[in-house]
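Following this message is one structure expressed as structure tokens.
Below, a portion of the complex is reproduced, with chain positions unchanged.
To keep things simple, chains are lettered A and B as they appear, and every chain counts its residues starting from 1.
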Amino acid sequence: MATDLDSTWVSVERGEIDRRIFSDPDIFEQEMELIFGRAWLFLCHESQIPRPGDFFEAPMGRDNVLVVRQRDGGIKALLNTCAHRGNAVCRAEEGNARNFMCTYHGWTYDIAGNLIGVPGLEDLYGGDLDPSRHGLAQVAQVDSHEGFVFATMDPSAPPLPDYLGETGTLGLNLIAAQGDMEVIPGIQKFVIPCNWKFAVDNLFDWYHPQVTHLSALQTGMLGATPPGARLMDSGGAQTPDGREIQLPGGAVGGDVIDSIVCLDTYGHAIAGPTAEAFGAGGLFDDSWRRTERARELLGPVGSRVAGHPNIFPTLWVSSTTQASLRIPRGPMETEIWWFSFVDRDLPPDQRAMRVFAANHVFGPAGLLEQEDGENWAQSTIQTIGHRSRQVPQLLRMNLGRGKVVRDGQSPPRIEGTTSEHAQLWTFAAWSAWMSGCGWDELRRRTVPPEVL
Amino acid sequence: MTIAGTTRDDADLLARMLLDHQVARFYYDEAALLDEQRFGDWVQLFSDDTHYFMPLRRTVSRRQRDREFTRPGEMAFFDDTKGVLEARVAKLATGTAWAEDPPSRTRHVIANVRVVDDRGDELDAESNFILHRTRLKSEETTWVGSRQDTLRRAGGSFLIARRHVHLEQTVLLSQNLSNFF
């Protein structure tokens, strides 16, 4: 099995990652083709483009895609580049368009991407240009699940439901199940000088908040600690001024928590505490978990999942009703986008509370996320040193102790406490994708093992 | 009275100038508190009912400029009460706010200070800023934008009863906003 999961870059057996993958420009170019040129990528949520002509520009690798609501209610994903000389046909990030007119020569496309206008079509082209052959290029496949719009550049990619599989579906449903969800206006966008894989790895990382976000936790703004939890051993850790580190406790503050990890084909995964372990109150409410709809959509195990799913490669679905894209801009540059969701039916005060939480937890000014970027940036920089990059990255927490349960009640899962299984799984799948193998083999190679 | 060779207009101008200057000086002193990292003193310049708001900005077509900024109740970078501001300051004081240790070096350049409305107890002032931040060996960030404040007269000085900060950037070209504007 190791033969399948191990690669030049990743050793699942030893729980080691070769640091070169975090800054090598050639590897980045391959990622653009082998991963971002093939995978289903999240574009936006349907609630962002309710009316015909509403559009939102989203990145697919280095391609810029216009997601447009059609008159028939459908959604199309069009490449933002004119069929004539390649100029962008739309320069706004979002809005409503009656059509897309290219500012270079005036070629005009309707919101379905059809070429409907060519100045001088008769007088200059003498009618021998066939507009029907020169519409805006369409992304190969577009589909959505519970309002989450995805697309892939690969015509041969499996349908979205197959791609998402049990784990991807559960991940999206963790937001969908909270009610009649819509995106709160305003997508936070900012840039971090790090490799995108550090930003992805981190979303599974329930080991870092207690330290990285210690100062935020100490402000007490992030909610109460569930009673009866046990604080983990500090293992001798000390702050820079030499005092033993004081973990504040709580699910993100150092308690030993019950955790569920789901692993699945194509590299999707979920990791984090159970709902009981995570607790509620403060900024976070979980009453929705006990609704009919939630139980139905999530199932007995799913409704207990309070961890963080990643839809491979780059969509983090946070159980705190936000979703984040980790957009690769270069080997050492990643753009972060935050989408924030709220149940349309919430009363104003509860809605306000959700917006408040969305604005103050994550994002560049969020109490939590302020600290994250620095770790990822420094971790990225240290991979360019000739000697430093020979030190493997370690993903060994509970390695070999994760028994994968397949009882039909959930996606393949590992129950236990905090681990690095999901990160390791993500990198294992990453090397399968980077092998350039076909879809069938990719699926086969990303079936979770019995034990991890 | 008149200043030798001056007119009533001059007196009005003088009064307006006094006010502009008083506000500008207030801003310069505020900037000094921030750049000296005296955050505890800084937060006391805000009224208890203050609203510190930095909306998101979007690149939109001229036709749809009304959608350029998000509004309160929507997403924002900052949407803070006095309490949240105090929490941010408290966070910096914990000694465990790693992103600010080593502390970033900031320099607030405050310009184009204009009192645009004076309602007696409160006045509205606008200003432009360049906030220059350096971190670690050679990380450099420059934020440019404007502030629309409501200042409340209090004891010969002012309290900031409302601050709306508009950044010029849409995609934020920096990894965090761990500083104040």
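In the analysis below, a residue touches a chain if its C-beta (ideal position, glycine included) is under 8 Å from a C-beta of that chain, and two chains touch if they have at least 3 such contacts.
All of these numbers come straight from a predicted model, not from anything done at the bench.
Counted over the whole structure file, the protein chains come in the copy numbers A x3, B x3.
Here is the rule we go by: only the chains that are shown with their structure count from here on.
In this assembly, the C-alpha centroid of chain A lies 34 Å from the C-alpha centroid of chain B. Interface residues of chain B, counted against chain A in their complex, comprise 54-56, 58-61, 63-64, 67, 70-71, 73-79, 84, 87-88, 90-92, 94-99, 170-178. Contacts from chain A toward chain B in the complex involve residues 91-96, 184-193, 212, 214-216, 218-219, 221, 239, 241, 335, 338, 340, 352, 355-356, 358-360, 363-365, 367, 369-371, 373-375, 377.
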